[in-house]
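The following block contains the structure, expressed as structure tokens.
A single protein chain has been omitted from the complex, and every remaining protein chain is retained in its original position.
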Amino acid sequence: MVMQALYDTLKPRFLLGEFTKQRDDLAFITVEAVRLHALLRHLRDQEGFTHLVLLTAVDWLEDGQFQLTYLLNNRAKRQDVGLRVLIARDNATMESIHDLWAAAATYQRELREMFGIDFPDSPRLHEDFILEGWQDIPPYRRDFDTLKYAQENYRDRPGRETRDPAQHMKQQLYGED
Amino acid sequence: MAYQPDRSQYPQKKADGTLDIDLASGKYLKLWQGPQHPGITGNMAIELTVCGDEVVEGKTHVGYLHRGFEKLMERRTFMQCFPIVCRICVPEPDFNEYCYAAAVEELAGLEVPELAHWIRTLILEMGRINSYLMYLGGQAGAFGQGVIGQWTTYVRDLMLDRFEELTGARIYHMFIIPGGVRDNLPEGFAARMETTLQEIESTLGDVERVMFHNAVFKKRAVGVGIIAPELLDSYGITGPNARAAGVAKDVRKDQPYLVYPELDFEAVTGKDSDIYTRADVRRRDLLLSIDLIRQILVKMPKSGAVMTKLPNVLHWKIPRGETYIRGECSRGEYGYYLVTDGSGYPRRVNVRGPSYTHSIALFERLVVNANISDVAALLVSLHTYPPEIER
Partner (left out) sequence: MKEELLKRMVKGPDGVEFEVEPLRDYYCEAGPTVQTPAYTAIIEKLFNWARSESIWILGFGTGCGAIEMRPLMTPRFDAYRYGIQWRPTPRQANLFVISGYLSTKTLKRVIRSYEQMQSPKYVVGLGSCTINGGMYWDSYNTIKRLDDYLPVDLYIAGCMPRPEALLAGFEDLKKLIRAGKAEGANQYAENFEWYKANQKSVIHDWDMPDYNW
């Protein structure tokens, strides 16, 4: 209820998109990329959502989009709100929010490396973060096949068997017939 | 007279805010602390630029333990993910299991039996004790007090015995499974747990006398590494690091989960926000956990179902949705962000480990102007575990 009220007051001002209530204290709201920074500032300074819990991305390969999720927490009111921002997958670029939360710079470094999303002006964005000497496409993208990469680069010890769990369990449970 | 450092050689700031460090001038020295170094927590590295014995710039390097869990989970079924999540954090693996299980249950709409909630809380508190005991040994060790580590590791072993009795494993328990827990408590568990708790309490009394009342420890830990309360939100600081700064940030109280609403406790806080206070907050939090375990063992139902009926896990599909589950682990807020797309595999899992912000953004700020010999103690006092940073 409280989250719905918050959504209704903010909707006309920030042209919010879809509202999904997950729990009483957690809701997700779709936001346009250009309005995100202003909305975050408003939530942080006026609504008490002062804690940036996480910033991450989801790859919707079929739709050609990245979903960025900014999760904010209001400790006094015991509420969480997740802001979903959909950006194009090709040449993905997003405004940096390190001026609002200093810790966001680290998340943006990780997203740049693992998804290939660019955050112009974010500090130390192009330094290696987790990977070193990585030459393939960013590994968290859906079109990167980790099994294929592992088979091409690292050798198996002979004699290893890999079973499909569904088939294997079927045989274990029901036998041959 | 207080020591006055000579700041004439300090680097100037460039226009973009970074320091103008000319290594060839011979004024500065680059020191690598880690990954192979005794003064580092786990497998990570700090790149220090020092002037004399004072640090002018520090950079955290992580990624040495990266296994790509978030990618691997995208190609495992919901049940196949369960045995690998605990490997994300070694000293306190149970939070991964709980957060993952709770996220899957919420999206799949599963109801967990009452007793399972109690056993989950019990396991999480036992894990917290283990983690704090490791920490106390590490913090004392960073100041050269090796004996504390010997004591705390010994009583941690006793707690691992209880874990072994309950789950069959010392480190990776794999006990909190989506849908409940694997088993009820064994016969006579409460009595044996009480003996273990008494042993830990008596050791903590010794630790308090030898470590917290020690003049050397006080001299080196008081007033060092102060986190100003204004930094908390900007740097995403949670857990004991925030509580030592006087803010009672504790997910167990703020947004209670499992059976915490039924337990009687107050969040432990400190005032001074230095290394000493953080260690003290953790010691008192450990005593709180012991108290909570006693309450749980008394209040929990003695029998009942511990597992709900799951759909066929080989063809288990979860409808499209997203959620975030959080819990208060020994280092701060631990959380799982899970996105499903209606298939039998998670679409995306993101793990929010508290060390992520503590040991990178916050540490790089705190380490400036620290003495080289305090760097290890400062890093330990933030209680970081590298695997939850890079996963």
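Every chain is named by a letter (A and B) in the order it is written, and numbering of its residues begins at 1.
We adopt the following convention: contacts are C-beta pairs under 8 Å (C-beta built on N, C-alpha and C of every residue); 3 or more make two chains touch, one makes a residue touch a chain.
Quick caveat: nothing in here was measured; it's all calculated off a predicted structure.
Engineer: Per the definition of touch given earlier, which of B:Gly68, B:Gly127 or B:Pro346 contacts the omitted chain?
Structural biologist: B:Gly68
Engineer: One chain is left out of this view; which of B:Pro35, B:Pro113 or B:Gly246 touches it in the full complex?
Structural biologist: The missing chain is touched by B:Pro35.
Engineer: Go through chain A and note every residue touching the omitted chain.
Structural biologist: 131-136, 139, 144, 146-147, 149-150, 153-157, 160, 162
Engineer: Which parts of chain B are in contact with the chain that was left out?
Structural biologist: So the residues of chain B touching the unseen chain are 24-27, 35-38, 42-43, 63-68, 71-72, 75, 83-84, 87, 90-91, 134, 137, 149-150, 153-154, 156-157, 160, 170-172, 387.
Everything that follows uses one rule, which is that only the chains that are shown with their structure count from here on.
Engineer: Counting in whole Å, what is the centre-to-centre distance of chain A and chain B, each centre being its mean C-alpha position?
Structural biologist: Chain centroid spacing, chain A to chain B, equals 22 Å.
Engineer: In the complex, go through chain A and note every residue touching chain B.
Structural biologist: 20, 22-23, 25-26, 28, 50-54, 56, 58-59, 69, 71, 75, 78, 80, 82, 101-103, 105-106, 123, 128-132, 139-140, 142, 144, 146-147, 165-166, 169-170
Engineer: What residues on chain B touch chain A, complex-wise?
Structural biologist: 17, 62-63, 66, 68, 70-72, 74-75, 77, 80, 106, 233-236, 238, 249, 254-255, 314-315, 321-324, 326, 333, 335, 337, 339, 347-348, 350, 352, 356-357, 360-362, 365, 390
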